[in-house]
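With one protein chain withheld, the remaining protein chains of the complex are depicted in position.
Labels A, B and C are assigned to the chains in the order they are written; within every chain, residues are numbered from 1.
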Amino acid sequence: MALDDKKSRFKYVGTTPNRPDGVDKVTGKAQYGADITAPGMLTGAILRSPHPHARIVSIDTSAAEAIPGVRAVVTGKDFAPVEDQGFADIGETCMARDKVLYDGHPVAAVAATTPAIAKAAIRAIKVEYAPLPHVTDVDEAMRPDAPVVLEGRALEHVPAGMSQNVTNTCEFGHGDVEAGFAKADLVLERSFKVAAAHQGYIEPHACMASVTSDGRADLYCCTQGHFFVRAVCSALMGMEASQLRVTASEIGGGFGGKTTVFIEPVALMLSKKSGRPVKLVMTRDEVFKASGPTVHASIDCKIGMTKDGRITAGDMTLRYSGGAWPSGTIEMGAQAGFAAYDMPAVRTIGWTALTNRPKEISYRAPGAPQAVYAVEAVIDEMCQQLGLDPLKTRLKNAAAKGTLSSYGVTFDEIGMVATLEAAQAHPHWSAPLGPNQGRGVAAGFWFNFGGNTCVTLNINTDGTASVTEGNPDIGGSRASISLMAAEELGIRYENVRTIVADTASLGYNDNTDGSRVTFAVGLATIKAARAAIKVMCERAAALWGIDAEAVDWIDGAAHPSGPNAGKFPPMTLAEIAAQSFQTGGPIAGHHEVNVDGAGVSFGVHICDVEVDPETGHTLVKRYTVVQDAGKAVHPTYVEGQMQGGAVQGIGWALNEEYIYGKDGRLQNAGFLDYRIPVASDLPKIDTVILEIPNPGHPYGVRGVGETPIVPPLAAVTNAVSRTIGKRMYQVPMSPPRILSAIKGA
Amino acid sequence: MRYMTAETAEAASTALAAEPGLARVLAGGTDLLVQLKAGMIQPDLVVDIKKIPGIREITPEAGGWRIGAAVANAELKEHAQVKADWPGVVEGANLIGSTQVQGRCTMAGNLCNGSPAADAVPGLVAADASVTIVGPSGTRVAKVADIPAGPGRTTLAKGEIVTAIHLPARAPRSADAYLRFIPRTEMDIAVASAAVSLTLSEDGTVTHARVALGAVAPKVVLADASTIIGTKLDDAALAALAKAAESVCNPIDDKRGTIEFRTSTAGVLARRAALIAYNRAKGVK
Amino acid sequence: MKSIQVSTTINGDPVEFLCTPDEPLLDVLRNRLGLTGAKEGCGTGDCGACSVTVNGRLVCSCLVLGVEAEGAQIETIEGMAQGETLHPLQRHFIEKAALQCGVCTPGILVAAKSLLEKNASPTDEEVRYWLAGNLCRCTGYDKIIEAVQSAAAEMRGEV
């Protein structure tokens, strides 16, 4: 059989059929984390620290245990220590041991027969704390005299003599930065602050755990990766992975925030102690206080440029804090910051410091929006000072095939130039502006990833196919995977059904993150389909009495590969499937792989704002997203990713932030004051999808989901700054900050 | 917690007064249920007043309007005549929360919750509205302006409930307007707000005005409206009004806004609301 | 806390339930009646995921007590489709990709239906303001507005 490895003409891929989970989701039937129940189920609740930093002197649970209806009480002592440092840190975020490290840190949990009894039991637990000095700002945490959040966690390459809060440092770049600045006509250095933002998914974390006395357990939860949940939870519970089956419910948004666990180990321990199924659901204020937001950042960025707009050098120092535990996000920010440009000389230095905040977790392109914001804002200010066109200047410096990137890798085929050119050609770029309006533009970059992936594809005797994969569907991936299976098999999209299987049904699958699912699961699906096709070609060959090599698979049917192979009418998938019991048994294909070769992707956003000069109130009036998708498998869903990511970035740019008081407590743990964009805040978000194929995927697919959140911080900043005639150096640009810039304070 | 539905205002008042523990009135419940959820309060008794005859009705009264205490703001919005007489009052009431919250929340509830940032209150104060209060010692009438006592506090005595809000009759060439500042376009609590009610002479001179500000002091405050009386809202009058508004601000610095921002924004809003009310009074769309 | 017996009508069906006096209608629907289409995104009226109508009025069921349902007519997402036939809004939401994760979708559909009952031809701006209390974090709202408008056009008989 002859199968082209690369495909560029498609029958199903690139169309926009309805998603298979659509009807369930519009009728209320879809089951999310909090919708799962079990007979005899108890309700769990968690007691959380009101202190940002304190030693736990004692916990007295006796009064809670005495309340009728209370079936289990859990504290940190119930969990045995684990060796793996990463798992141990996650475990400690779920339940404090000796110290509480942030406002909202769990200290105890209960399971009771009703929610009201569980609440009463929580109130009956007495915790004695010895408060410690706290620190919630990264710059303050790096001072040598800052209160130490955790001791002894610095990596070996952190210089001696710094605060123990400094746990990591990194440096990337190439070329002689000082020599580059010497060649510049303008060197501009600016400092920026970026507040922590929350992923803001509408579905709070929820799970239902059932542990039996013989050591088996079932866990249902809303997660971006149930295999990772199994790995962490089995380690923390001291269980074998085989005995813990994790099933992912439908997921009500994640954006990176559901790539770890916050409550699942606690639910399992409550179930183990009570012998009953236990449901644990976070309230919204728990989500804000005690699930992972992003890092918050403090950045110094210096760029040199010639009069005609050629960048000669870039030098940036990033200080990120991922809360009370070490975080690796700095490394991605430091690599991504200058990645869109061909930099003759570049250096990015990163630092990570501990603060008394919850443990950071990924949010769409983790680490990149902050670093890229600083670079794109400085470039924009330089364009203003030098009187240069911001898009032409970016084009002059754009990374292309063969460019040595800021993170050391030489780029293959990439779409930065095409993306900038498409932005330039878009009518938005040349549309007139009204009074008090301004336009900003910014580029963005993200790596995208592959990862461990398993897919099984079964051919049913009625000529349909079932795809079993292991990645929770957060953006319509079941549709795109079905499309790719249909494309390979040559059967209709409607004849393929893709399901997300539990951890007992497939090998390990990495989280739904890194924009990996359409790319990596798609690739594994294509390979699984090709494996099934190989079997079907063999069956046809056997029935025809010819060599399997002499059979081609074309449009859903086996064909003799040429006149020499024999003269037989094509045998369709349905015909082969119907005879499969008689020709050797059921037909399936499967593929297991750790996928690499994801293609980087670039985006350029254009933003128009209108600023009220007397109040600083800012409205986004027009917004356009241009992005390279490699190949858009389901173009409408690609647009949805671009629009959704851009709006999250707009929210961050204007209003979203974690606000800690002097007392170290979170001031805005709710949707009322953590202000995500509402429908009336926004204009239509226009999209332009470019398709520069990724050489690493048979259809050219790149990741799509993360890049769109990278440019908005700077696109909106540049628009606001150009409107008010003053540069803004802090995100979010809340109205008081804009007004104070306007007034020149 | 016990729940009761009261058939009369007197029965509600009696039950609330007799409760030795914490008692709360339930009308729209959009503040009460949030407080219950957060565990901020654990009442022993909740009295639902929505079954009291007339309490969900809007009726004409002495040239003005009687708005029952349990009239949801969405119902108020659908009442064309009240809206024509008091567009600013209705505007304020309709800015509270979402469409969903509008289906439940009431002006009286907004008033009795005691928030300095209540959106319905500045409009009522600018309108010089009053309320009927039924209590253990009988029925009394008070000015809306006299109800708030500070953040989360009112001057109502134990067992007293507001049963109706009274909007006075409108003189010819009168109108009002309400503006608030929020960072988004919807769903936020006011950072600063201003309501202006005014009456014009035939030649367009302001003959009567009241200006009330929200979210800039522990309770709603009146700004000196004499700054615009006798004027046709020329730039100097508007500037004087903004200054007068700023001068009565006594706000706090918090997550929603700074003292400086709230003060300057209150001045801007007072000026802009005055212009809107002025144009409405002149019949300019 | 002693439970109270409540008689009500949900999606046209007579329903009786017991609930405690402080129990929100949302908890009653989800935990006692198995109607889990309404979601709790916040519990404080800020997200709209629990939207239902009570006597024809759009509300957040997290801000209504279960006991207040006595004698009321309640409509939830579960009552929107007629048997196998989806409401035009439901169909257009699927076709226009107006949902990604789908957790806000039931609330948005209930709210949008309530809008179109009051205003069959809303402007985009009216749709956006009506739905301002329904948070969606996935879509950026664009395709939601589009789906509401195309469903409205179909319901007006324009398609």
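The criterion applied here is as follows: a residue touches a chain if its C-beta (ideal position, glycine included) is under 8 Å from a C-beta of that chain, and two chains touch if they have at least 3 such contacts.
The rule is simple: contacts and distances are computed from a predicted model.
> Name the chain not shown, per its UniProt record: "MoaD/ThiS family protein", "Cytochrome C oxidase subunit IV", "Heme exporter protein C" or "Multisubunit sodium/proton antiporter MrpF subunit"?
So the chain that does not appear here would be "MoaD/ThiS family protein", according to UniProt.
> Among the chains you can see, which ones touch the chain that has been omitted?
A
> Pick from A:F10, A:F411 or A:F568: which residue touches the chain that isn't shown?
A:F411
> Using the document's definition of touch, tell me which of A:T43, A:T453, A:T498 or A:S515 contacts the absent chain.
A:S515
> Which one touches the absent chain: A:V13, A:C221 or A:A598?
A:A598
> Where the complex has a chain not shown, which of A:I59, A:L318 or A:A365 is the residue touching it?
Candidates A:I59, A:L318 or A:A365; residue touching the omitted chain: A:A365.
> Check the options A:T43, A:T169 or A:S210 and report the residue that touches the missing chain.
Of the listed residues, the one touching the omitted chain is A:T169.
> Since one chain isn't shown, list which residues of subunit A touch it in the complete complex.
Contacting residues on subunit A, toward the hidden partner: 155-157, 169-173, 255-257, 259, 328, 331-332, 335, 347, 349, 361-366, 407-412, 446-451, 513-516, 594, 596-598, 696, 703, 706.
Here, only the chains that are shown with their structure count from here on.
> Please categorise the chain-chain contact pattern as a line, ring, star, complete graph or other.
Topology of touching chains reads as complete, every chain touching all others.
> If you tally contacting C-beta pairs, which comes out ahead, B-C or A-B? Let me know.
B-C
> Measuring between Cα centroids, which chain is at the maximum distance from subunit B?
Taking each chain's C-alpha mean as its centre, the farthest from subunit B is A.
> Quick one: report the Å distance separating subunit B from subunit C, using the average Cα coordinate of each chain.
29
> With chain centres taken as the means of their Cα atoms, state the distance from subunit A to subunit B in Å.
44
> Find every residue in subunit A that makes contact with two or more other chains and list them.
If we look for residues of subunit A contacting two or more partner chains, we find 283, 671-672, 677-678, 680.
> Could you tell me which residues belong to subunit C and also touch two or more other chains?
1, 20, 43-44, 46, 129, 131-134
> Touching subunit C in the complex: which residues of subunit B?
Against subunit C, the touching part of subunit B is residues 1-3, 26, 28-30, 33-34, 36-38, 46, 48, 50, 72, 74, 97-101, 103-104, 185-187.
> In the complex, go through subunit A and note every residue touching subunit C.
16, 18-19, 21-32, 34-35, 115-116, 199-204, 250-255, 281, 283-284, 474-476, 636-637, 639-640, 643-648, 670-672, 676-680, 682, 684-685
> Which residues of subunit A touch subunit B in the complex?
Counting only subunit A, the residues touching subunit B are 119, 283, 285, 614-617, 619, 654-655, 659, 667-668, 671-673, 675, 677-678, 680-681, 734-736, 739-740.
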